[in-house]
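Every protein chain of the complex appears in place save one, which is left out.
And then subunit A:
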């Protein structure tokens, strides 16, 4: 059994699990919604998984911008190939004409 006191998890025998938790138990379990199996219900399993999830979220907020641009390029490519052009030819044509509509909007127009 364990006791959550302040921000620490105290186990039987005086050990403290995993260092200091920056959130209390209820908030950790709230962030663990949708996790698999006991990771969403049991604090000892949820806590390390939640910290990993938050690290991934922080990293992926930057990666999301890269992934979205890649998705837009795929969509523009598909749209231009329907009309006989490839993405590279299309974009170089736009550059020559100094048309500065960005890829996000171009992908919306293509869909």
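What we mean here is this: contacts are C-beta pairs under 8 Å (C-beta built on N, C-alpha and C of every residue); 3 or more make two chains touch, one makes a residue touch a chain; residues count from 1.
Methods note: contacts and distances are computed from a predicted model.
Asker: Considering only the chain that is not displayed, what protein name does its UniProt record carry among "Mediator of RNA polymerase II transcription subunit 18", "PIGH acetylglucosaminyltransferase", "Pantothenate kinase 1-like" or "Large ribosomal subunit protein bL21m"?
Answerer: Missing chain, UniProt protein name: "Large ribosomal subunit protein bL21m".
Asker: Using the document's definition of touch, tell me which of A:26, A:78 or A:109 contacts the absent chain.
Answerer: Final answer for the missing-chain contact: A:109.
Asker: Write the list of subunit A residues that the hidden chain touches.
Answerer: These residues touch the chain not displayed: 19, 22-23, 51, 54-55, 57-58, 61, 96-102, 104-105, 108-109.
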